[in-house]
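Please find one structure pasted underneath; my questions will follow.
Apart from one protein chain that is not included, each protein chain of the complex appears where it belongs.
Labels run A, B and C following the written order; every chain starts at residue 1.
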Amino acid sequence: MDEKFFQSLIRRSHEEPFGKMIGLEVVEVGLGFARIRMHASSRLSNIFGTVHGGAIFSLVDEAFQLACNSHGVMAVALNVSITYVSAPGEDALLEASAEEIYRTNRTASYACRVTEPLSGKLIATAQALAYRTKKSLVAEE
Amino acid sequence: MDEKFFQSLIRRSHEEPFGKMIGLEVVEVGLGFARIRMHASSRLSNIFGTVHGGAIFSLVDEAFQLACNSHGVMAVALNVSITYVSAPGEDALLEASAEEIYRTNRTASYACRVTEPLSGKLIATAQALAYRTKKSLVAEE
Amino acid sequence: MDEKFFQSLIRRSHEEPFGKMIGLEVVEVGLGFARIRMHASSRLSNIFGTVHGGAIFSLVDEAFQLACNSHGVMAVALNVSITYVSAPGEDALLEASAEEIYRTNRTASYACRVTEPLSGKLIATAQALAYRTKKSLVAEE
Partner (left out) sequence: MDEKFFQSLIRRSHEEPFGKMIGLEVVEVGLGFARIRMHASSRLSNIFGTVHGGAIFSLVDEAFQLACNSHGVMAVALNVSITYVSAPGEDALLEASAEEIYRTNRTASYACRVTEPLSGKLIATAQALAYRTKKSLVAEE
């Protein structure tokens, strides 16, 4: 796939209703790779006043989604195992990355991590498994 | 714990910023158990126009969060492994349940599932592991 | 599938080199379901003198393997997430069960647990995901 296709994926991500609602922003998409950012604002808080586990997961999931679709073939999530390491600081900038570990015709797996990129503090790690359909994705105008 | 404490947990969940934003509603909280609902509205869509994996996870995570805190001792997520089974129908009502499998002084594990309760269709299953702190939770007025 | 096919699966399991080496014994195979037993003998010990995590996993994996192949279509493991709950007693009898949660043409998922069946003590729980090939299995004479 080429840069034009990656730009199309980024556009689709930025127009996605759920991503807009929680404040996701794509930093980079490459072959089998993606990085996404989000601010740990109080809008994302859980009952204890820290960032909701679902918000942190969603950041990971978006990176995973773009990485596994970066080959131009539609892929869907089969399983994600997330381990929470530490709670983000108040209003911290968070970044998730997803990096391809292997890819066959039918499945692919990604190593994901969430950090506070300014301090390098690790927030969560995840292992994500995608099912690869036969459907082609094309760059949208 | 008693009914008053469960009602306090439900109130806190309904006041939680992230839960309000994505539309979570508690159905029931009991000892080691919780059920939560959410509508699969288009506001929760991903780049393919179906419900974002992060939104489905968040529904599970809220049920897990209430179930593991239902004993009156603060518990935090260590690991969640989610398996996606089928995409929800458009605008479908979704329900997540979390049910305690075991509990020691330091950890506890929950079997979770997401269904469309009207049809019984299975959307996702998850296994969730909590770390139990020593901190007591009290019913808030 | 019928009883003859289940008996054939049980025979193959009992002839399997790895299962014989660690002492696996099939209790029951049904559609989407299996139960296996093993003694927690000192032959299976780790560096701390308790049963090796790999031996407990292998017991689960055999139950999963038979359950996901019980439909007569060859299935292979994609992902297994195991949570260890408590160490088995010395020389305890252990039993693993695997039960189908869902099944599509391409994947299927199983809820697994390991207990000491005599006391009901829970040893481990697992969630297992299989990829279903198109290859038929037939009862071997």
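What we mean here is this: a contact is a pair of C-beta atoms (placed from the backbone, for glycine too) under 8 Å apart; a residue touches a chain by one contact, two chains touch by 3 or more.
All values derive from a computational prediction rather than experimental measurement.
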Message: If I consider the whole complex, including the chain that's not displayed, which of B:Asn46, B:Ser81 or B:Ser97 touches that chain?
response: B:Ser81
Statement: Residue positions on subunit C contacting the omitted chain are 9, 12-13, 15-19, 21-22, 42-48, 51-55, 57-59, 61-62, 65, 69, 74, 76-84
Message: Across the whole complex, list the residues on subunit A that are touched by the chain not included here.
response: 79, 81, 83, 85-86, 101-102, 104, 109, 111, 113, 122, 125-127, 129
- prompt: Given the full complex, what residues of subunit B touch the hidden partner chain?
  reply: 78-79, 81, 106-107, 129, 131
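Operating definition for what follows: only the chains that are shown with their structure count from here on.
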Message: From the mean C-alpha coordinate of subunit B to that of subunit C, what's the distance rounded to whole Å?
response: 29
Message: Centroid from C-alpha atoms only, then distance subunit A to subunit B, rounded to Å. What do you get?
response: 21
Query: Cα centroid separation between subunit A and subunit C, in whole Å?
result: 34
Numbers and ranges of subunit B residues touching at least 2 other chains: 81, 83
